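Every protein chain but one is kept in place in this view of the complex.
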Amino acid sequence: MPAKDVFGRAFPVILLTAVVAICVSLLTYVGSITLPRIEALEVQKIQGMLSGMFPDMSRYTFEDEIYAIYSDEVRIGYAFVAVGKGYGGAINILVGLEDEATIKRITVISHTETPGLGSRITEDLFTGQFVRLSVDDAALRRDGGQIDAITGATISSRAVADAVRITAVEKVKVLEDSEEGG
Amino acid sequence: MGKFAQEFAKGLIITNPVLVLLLGLCPALAVSTSIDNALGMTLAVLIVLLGSNIIIAAMRNFVPSITRIPIFIVIIATLVTVVNLLFHAYLPDLHETLGIYLPLVVVNCIVLGRAEAFASKNPVVRSIADALGMTVGFMLALLMISLIRQMLGTGEMSVFGVHFFSLPVLSSRPVAIFILPPGGFLVIGLLLGLFKWTGVLKR
Partner (left out) sequence: MNELIVIFLSMALINNFILVRYLGLCPFLGVSKELGPAVSMGIAVTFVMIIASLATWLINHYILIPFDIQYMYIIVFILVIASLVQVIELFIKKTNIALYSAFGIYLPLITTNCAVLGVTIINMMGSYTLLESLVAALGGGLGFTLVLAIMAGIREKLELADTPRAMKGAPIALITATLLGLAFFGFVGIV
């Protein structure tokens, strides 16, 4: 086959590959500029939420997916992100613990629940119930716990309560294990 | 210059992408709950449509027809990813509000449609005019819808945090349906009917 013919047949593929290569390089470049900044914004956001939850916080550490909160040199609590599965998808919740058995507070970071119904999980009326709540009681009343669900939004409410409780138990175990080991 | 203006004006009314061609409805209805969102989406579409029209028009003479669609898709998807990253880093609130509809610009019928129908067959300068016209047309349609939905659905008129005025009865008892999904269908259906009736859009 004449070389020109081969080139003609291969050209579409060559062009496509070249285009993909250029695009991927462009993206990697843009990514290198934006991704660190996105990450920084995330950290800022978490920091803001943590200090909102623990007003006396002076610093925090992040290990094993758990934030340990310190006021000067005294550890005043822990925090972690729990993910509940609600109607519309993931509900991200920041849970603050006073100690291994008591919740300090919770804050809903993000969700895509139904506006006007499930979205009310962000309201104080609902999240306030978790303040100083014992971890074992973080469940809906009808499930044996102490939380009143939002009327008409049982699924969203349950998703939050269960996520808080189950993740808290999980994280406490991690803490206890690391304390024993270390 | 006349040709440029002509291509540009086409996108505004005669072949308005949303109201006449019925393209790009998905994001149009989803983000038209407030003027801020509408403008934010317009910015995203502007960057992607302008970029893709320019690049595709520049490449139009040497892209073989079998690989046309894959190449268009890769280019448009790259532009959308760039916009997604830039918004996420520099306009985080807008990025969060637009949510899933920002990446969905990649399958926005307006962008692919203009690439196929126009930019692949026309010189760069005219393609720029087309992109600008279509974007402005898109913006006008979106603004019309969001103006109505925001005013009736919340009773307040505020853009980017600047509060302009509150409507007397509506601000305390807004007609929530307009902010909700069915309201979007209602507003655009009535608008389309109105335009056809007054003969602004001859269809």
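Each chain carries a letter (A and B) given by its place in the written order, and its residues are counted from 1.
Methods note: a residue touches a chain if its C-beta (ideal position, glycine included) is under 8 Å from a C-beta of that chain, and two chains touch if they have at least 3 such contacts.
Nothing here was measured: the structure is a model prediction, and the numbers come from that model.
*Asks:* Going by the contact rule already stated, which one of A:S51, A:S71, A:T102 or A:T154 would touch the omitted chain in the full complex?
*Replies:* For the chain that is not drawn, the touching residue is A:T154.
*Asks:* Just to verify: which one of B:L12, B:L85 or B:L152 makes contact with the chain not shown?
*Replies:* Checking each option in B:L12, B:L85 or B:L152, the one touching the absent chain turns out to be B:L85.
*Asks:* Tell me which of B:I54, B:L112 or B:V175 is the one touching the absent chain.
*Replies:* B:L112
*Asks:* When the complex is taken as a whole, what residues of chain A touch the one chain not shown?
*Replies:* Interface residues of chain A facing the absent chain: 23-24, 27, 31, 35, 83, 85, 87-90, 114, 117, 152, 154-155.
*Asks:* Taking the full complex into account, what residues of chain B touch the chain not shown?
*Replies:* 22-23, 25-27, 29-30, 69-70, 73-74, 77-78, 80-81, 84-85, 100, 103-104, 106-107, 109, 112, 177, 180-186, 188-190, 192-194, 196-197, 203
Note that in this section only the chains that are shown with their structure count from here on.
*Asks:* Please report how many Å separate the Cα centroid of chain A from that of chain B, as a whole number.
*Replies:* A distance of 32 Å separates the two centres.
*Asks:* With touch defined as at the start, can you tell me which chain B residues reach chain A in the complex?
*Replies:* Per the touch definition, chain B meets chain A at residues 62-64, 66-67, 70-71, 74-75, 77-78, 81-82, 85-86, 88-90, 92, 96, 99, 176, 179-180.
*Asks:* In the complex, go through chain A and note every residue touching chain B.
*Replies:* Touch list, chain A to chain B: 11-13, 15-16, 19-20, 23, 26-27, 30-31, 33-35, 37-38, 41, 110, 112, 115-116.
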